[in-house]
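Working notes, beginning with the structure itself.
Heads up, one of the protein chains got dropped from this complex, but the rest are sitting where they should.
Up next, chain A:
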């Protein structure tokens, strides 16, 4: 049976924990709004970009020719998994879910006899994959100093990936991130970025004049498509991280509240018991006289 003083201390410490989680929840809510705004702001660009790219890739795919980024290297032996996670923890299953999906993909590819390489973006993903897949890690991009994700960050990651592709380090690249659906639901997603996926249905059939010619535009656009996909992934990830943290901290705050209630009842009971005990002692002392 803990003493009254112990109980009081516990209650105090849980109370301050609740204050911290409550504050983190509110900070996450504010950051989530900002992250959603950035994601919203990037949508017009991404949509137009993908529409134009879809038209170009469809026609290039028909001819069966095009830059390597579209048609691939001709083999699919080596896969690069670009795993994008958060730089910080305390956001529920967010990082774990992405790492789990990446791990499953890596094992599936290895079972099929493929070579797997992993590039991590964000500290938490590297830590999560270090234990069982650490020797596959070929690189890491640190974004811990970045306050607000910009297109330049995505470009850096894309340049790293494209440099490795040009160097013949891999044939196929996958992007792992978490799609933001709502505060309580983020979906870990794997997306193939190299070779560029060809849209199944033909895009709008507007006949465009291309200047310079189609191949040159395509060659210019495909590296940008990688950067755009990574940027979109980073933004989705940013919103997902804050959403996951918000609901995790909401749960933590509620748990702390319940714990405080329980501890307070226990504290009151013990205090009552102490008082009763003292009274009994006094009464029985008086009776004995």
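Definition applied: a residue touches a chain if its C-beta (ideal position, glycine included) is under 8 Å from a C-beta of that chain, and two chains touch if they have at least 3 such contacts; residues count from 1.
Note that contacts and distances are computed from a predicted model.
*Asks:* What is the protein name, per UniProt, of the chain that does not appear here: "NADH-quinone oxidoreductase subunit H", "ATP synthase epsilon chain", "STAS domain-containing protein" or "sn-glycerol-3-phosphate transport system permease protein UgpA"?
*Replies:* Matching the unshown chain against "NADH-quinone oxidoreductase subunit H", "ATP synthase epsilon chain", "STAS domain-containing protein" or "sn-glycerol-3-phosphate transport system permease protein UgpA" yields "ATP synthase epsilon chain".
*Asks:* With the missing chain put back, one of A:135, A:209 or A:287 would touch it. Which one?
*Replies:* Missing-chain contact among the listed residues: A:209.
*Asks:* For a quick check of understanding: of A:11, A:29 or A:52, which residue touches the chain that isn't displayed?
*Replies:* Answering carefully, the residue with contact to the hidden chain is A:52.
*Asks:* Against the chain that's been left off, what residues of chain A make contact? List them.
*Replies:* 38, 41-42, 44-46, 48-49, 52, 56, 150-151, 154-155, 206-212, 216-217, 220-221, 224, 228, 231
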